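Comments concern the structure below.
The complex appears here without one of its protein chains, the remainder shown in place.
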Amino acid sequence: MKSISLCVILWLVTASQIVAQPKFDKAEVKSWMKRVADWQIANPNKEAEHDDLDWTHAALYMGMIDWAELTEKEDADSSYYQWLLRIGRKNHFQVGKWMYHADFIAVGQSFIDLYRKYGEIKMIAPVMARANWVVDNLPETTLELDYSRMETLSRWSWCDALFMAPPVYAKLYAQTLDKKYLNFLNREYTATYDYLYDKEEQMFYRDRRYFDKREANGKKVFWGRGNGWVLGGLAEILQALPGDEPSRKFYQDLFVTLATRVAGLQSPDGYWHASLLDPESYPSPETSATGFIVYALAYGVNEGLLDKATFLPVVAKGWKALVDAVDADGKLGYVQPIGADPRKVTRDMTEVYGVGAFLMAGCQICRLAESAD
Amino acid sequence: MKSISLCVILWLVTASQIVAQPKFDKAEVKSWMKRVADWQIANPNKEAEHDDLDWTHAALYMGMIDWAELTEKEDADSSYYQWLLRIGRKNHFQVGKWMYHADFIAVGQSFIDLYRKYGEIKMIAPVMARANWVVDNLPETTLELDYSRMETLSRWSWCDALFMAPPVYAKLYAQTLDKKYLNFLNREYTATYDYLYDKEEQMFYRDRRYFDKREANGKKVFWGRGNGWVLGGLAEILQALPGDEPSRKFYQDLFVTLATRVAGLQSPDGYWHASLLDPESYPSPETSATGFIVYALAYGVNEGLLDKATFLPVVAKGWKALVDAVDADGKLGYVQPIGADPRKVTRDMTEVYGVGAFLMAGCQICRLAESAD
Partner (left out) sequence: MKSISLCVILWLVTASQIVAQPKFDKAEVKSWMKRVADWQIANPNKEAEHDDLDWTHAALYMGMIDWAELTEKEDADSSYYQWLLRIGRKNHFQVGKWMYHADFIAVGQSFIDLYRKYGEIKMIAPVMARANWVVDNLPETTLELDYSRMETLSRWSWCDALFMAPPVYAKLYAQTLDKKYLNFLNREYTATYDYLYDKEEQMFYRDRRYFDKREANGKKVFWGRGNGWVLGGLAEILQALPGDEPSRKFYQDLFVTLATRVAGLQSPDGYWHASLLDPESYPSPETSATGFIVYALAYGVNEGLLDKATFLPVVAKGWKALVDAVDADGKLGYVQPIGADPRKVTRDMTEVYGVGAFLMAGCQICRLAESAD
């Protein structure tokens, strides 16, 4: 395992020697972000199945919250917060319908953020009521995901769930200091980690159906956006947990290990692809995986968790790739759709969670730009 | 007050002397019910604003639950239960989005009933989680309803609310024996009673905006469906509360008083109208008010709370009026729409809550038919 890590680092070091330490132009970054955010607001997803409170929008709101904070502070533009508030109020800041499914509580992450800013109980009450039910009535099902037995989605039995739900509990713990949220977070996260994490390859399987599958090239199957979900979720957990909370160590160590591993799998074109170990079988750019990974790596550099000299070039290449996928009118392309064949991701394809990832990444790039000044 | 009651009773006695003790043909009653239920199922309300989990449907489901129980028991027809289960499952048995608004928890009444029958935790978990939040984080707003300050709807500040929410807490108390539900029910119900009940006229104002209004004939403004909501809600509370629960007395006494008062306001055509004290200004038949009132009166007779000789003729006349409003194809007409001008209720107007009331009434009429055998 050591030798694998070493290889990765050596490769990165080499890369960073060739490419001079990159710099970001913050104004330019923000201009791309604005274009992408505004296009998304002007072109809402009206699909009934993925409504305002679904996980797809949860990821969008997380990017919008970051962007709203930035623009309000720097440009005195509170219109993005207003957009979030309108959606929140229209939906009474509710979470989704399924009591235990991670996807249905994800939207609560942003509503907790809104509560922290605006201080109205109604913003946090629904997600807190839901979380209270869950921690007081623990889900007891197996982690063996089986779509014909939907109750197997009542725990975090697929890796995307680690982006959707855990930060909710981390935030509620930091907010209330009630350990019941922390205990639940740690218990459930560890269970999923034990089940889905491949210690040899240092990545997460999407779910148990992939344990024994192999790609065309014989490699194990590790999904790009899936590991992006996990990395992004870890960045959220680390931002949420109190700084002196001892449980941080587990999440931080995992974050560094996974970030290091995934950084080494970036393709020469700057993207991460749908399959991390067989990019040739899945050659399409994939901006949702790339967005979440760039977000997490940039966050890690900003926080001093990841070595700047090593990771900054990766981040820079990733950001450039993301920007390349943006249309003239601000539409982010190459987003792998939900459940579609990952081989066929096209420039035309967009999805709200891709935009969320783009904005989350952009905000961390802005921080990098500042620190480089 | 004494003299008013006396008048009412005299009038009723007179009425019962003229009309010979009525009998109901159960098969015929059920045939009307089936027609109305089937028409509604075939013609769902697809208005986005009033979705599956709204109060309008909550009232429909309550009628359908009664009808489902009857048809499964007597006709081995479980299709109405299946219809309810499909809606429940599709919505994960959720309640509405607003944490404190009575309208948004109303649908939980039927989901508790489904749990009692089918015993799946997922059926009762959402309404219980919601109620737990409410009783653990009491709504603290005023009862002075003000639609420009929507938080004033967080308590039962309008009389319809007494149909929507209180039976939920009565049922959860009977289910769990946890006094927190009972205490909340009693505290909040009494507060609304003290605020909206006119002791002189023995009826409920719709909300505080009507305290000082007067009808064209100079009388106070008491809304037909509004007092129907209260009466129907009282019947639900009485059915839900344990038989030896001392709090019953308050609800039972109020039920008898209100039922007696409202029964005396039936129009000669058998209907109750939008305005109880000025039917001439609102001459249209109004089947939602009539449905809930007939339901409550018939329940009261069945339970021995209301004198049979006195009230049966009122019930019979009311049921006949309801049936007269049913089209050949089973569509129930003359239902006063939501918030529309009550003067213009037409045969063409229908609404799901009217159908709910019709089915609830019908089931009590069937019980009357049996006891008369």
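Miscellaneous remarks
A and B are the chain letters, set down in written order, and residue numbers restart from 1 in every chain.
Please note the rule applied: a contact is a pair of C-beta atoms (placed from the backbone, for glycine too) under 8 Å apart; a residue touches a chain by one contact, two chains touch by 3 or more.
In this text, all values refer to a predicted model and were calculated from it rather than measured experimentally.
Interface note for the absent chain: among B:A106, B:I124 or B:L234, the touching residue is B:I124. If you put the hidden chain back, the residue from B:S79, B:Q175, B:T257 or B:S281 that touches it is B:Q175. Of the options B:G243, B:P268 or B:G304, the residue whose C-beta touches the omitted chain is B:G243.
Checked against the full complex, the one of A:N43, A:N137, A:Q175 or A:T257 touching the unshown chain is A:N137. Interface with the hidden chain, as seen from chain B, comprises residues 118-122, 124-125, 128, 174-178, 241-245. Annotation for chain A: contacts to the undisplayed chain at residues 136-137, 140-141, 151.
What we mean here is this: only the chains that are shown with their structure count from here on.
Computed from the mean C-alpha positions, the centre of chain A lies at a distance of 48 Å from the centre of chain B.
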